[in-house]
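Dropping a structure here in structure tokens format, bear with me for questions.
A single protein chain has been omitted from the complex, and every remaining protein chain is retained in its original position.
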Amino acid sequence: MFKVSPKDEIFFDFFVATAENACRAAELLEELMINYVNVREKVKIIEEAEHECDKQVHKILQQLNRSFITPIDREDIDLIAKELDNITDNIESTAHRFNMFNVQSIHEDAIRLAKLITTCTKEVKALMVELKNMKKSKVLTEKIIEINRLENEADDIFRSAITKLFVTEKEPLEVIKWKEIYDYLENTLDVCEDVANIVEGVVMKHT
Amino acid sequence: MFKVSPKDEIFFDFFVATAENACRAAELLEELMINYVNVREKVKIIEEAEHECDKQVHKILQQLNRSFITPIDREDIDLIAKELDNITDNIESTAHRFNMFNVQSIHEDAIRLAKLITTCTKEVKALMVELKNMKKSKVLTEKIIEINRLENEADDIFRSAITKLFVTEKEPLEVIKWKEIYDYLENTLDVCEDVANIVEGVVMKHT
Partner (left out) sequence: MFKVSPKDEIFFDFFVATAENACRAAELLEELMINYVNVREKVKIIEEAEHECDKQVHKILQQLNRSFITPIDREDIDLIAKELDNITDNIESTAHRFNMFNVQSIHEDAIRLAKLITTCTKEVKALMVELKNMKKSKVLTEKIIEINRLENEADDIFRSAITKLFVTEKEPLEVIKWKEIYDYLENTLDVCEDVANIVEGVVMKHT
């Protein structure tokens, strides 16, 4: 029977903190895209949030190497930590593109995707909170299903945004820029789904 | 000495079923590209084949978590299942591009790559059939070499197709669209090669 001892809780606490970091980066990205002013400064703050996330992941891996016994498989801890970091990496990469490409205004569809990312990272955080109580697997399963649903919703927005982009935008350089921005936004939601899938595997092993 | 018990065979049977699914998706993609009509409906059917494949992979992972002993390393089972799924994912992503990009007609080189994918997924299926009889490693090795050869052939077609694309296509938006379609087609064959490489590692461990 699976039971988390107080000493083991540290991993789950670290996961929650790292997911909170991803939530914050997502909110900063959404705010940047909605209030599209002082872009350079706002990107800088997202960059710092990403460095914060790197440090969190480093702490998890250090704890992992110090721990003789772990509450879930070592490779799953490693994988969850890295994929949580990957969410924030993708958010940072998106933010950098607005500077790099000298983007002047933001597409509505991109804002819709950014909002989905904010919602989805919150679900990922809730998933991490629930992971500690794996046996209440009903809540966990609901979260996993919801993250998958959000990713499917994002896929539909992504595809129709790309179709629109090629039809309405006549300037090829703008198509190149926005295609890459949409790819990063959509990929961010894919990574959230990856986290959900890893957690689903962990739950399978423990229930 | 390596010996597959009847109970263990279930993993190999699942692998074969998942590879068959990839074969079917490949045939559907080839047919879509050769008879380029009713595109939306045909893409829908490929999308359903991909969902079928997701379910197969889910069954493999459930079985993996239920099994105390496995015929090959757990991480190899996990990896093979995920990479087989990845083949079908890439086929689906290619199919979606024809809709998203509102593609009007299909390049000959793209059809050549689609045919190679059909051939290569059949080899991957044969590889999965043979995996059960790992000790007859000669057949397995031949399949691995053949998949590598097909991937090299695809590389050559891919590279010359891209060169041609940039020389003959003057419309930048068309270049962007077709470059991405070629990238997905070539990547599908790369993933087939990844499966072959994983199997090669499994064979090394057991012979």
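For this structure, a couple of remarks:
Order as written gives the chain letters A and B; numbering starts at 1 within each chain.
We adopt the following convention: a residue touches a chain if its C-beta (ideal position, glycine included) is under 8 Å from a C-beta of that chain, and two chains touch if they have at least 3 such contacts.
Keep in mind that this is a model prediction, so the values were computed, not measured.
Only one of the listed residues, B:Val37, B:Ile69 or B:Val167, touches the absent chain: B:Val167. Of the listed positions A:Asn38, A:Gln62 or A:Asn133, the one in contact with the omitted chain in the full complex is A:Gln62. Residue B:Lys179 is the one among B:Lys82, B:Lys132 or B:Lys179 that touches the chain missing from this view.
Across the entire complex, the residue among B:Lys44, B:Arg66, B:Lys135 or B:Lys205 in touch with the chain not shown is B:Lys205.
On the side of subunit A, touch with the chain left out of the figure occurs at residues 61-62, 65, 75, 96, 99-102, 172-173, 176-177. By the touch criterion stated above, the residues of subunit B touching the omitted chain are 75, 159, 162-163, 166-167, 172, 175-176, 179, 201, 204-205.
Note that only the chains that are shown with their structure count from here on.
Inter-chain spacing, taken between the CA centroids of subunit A and subunit B, is 28 Å.
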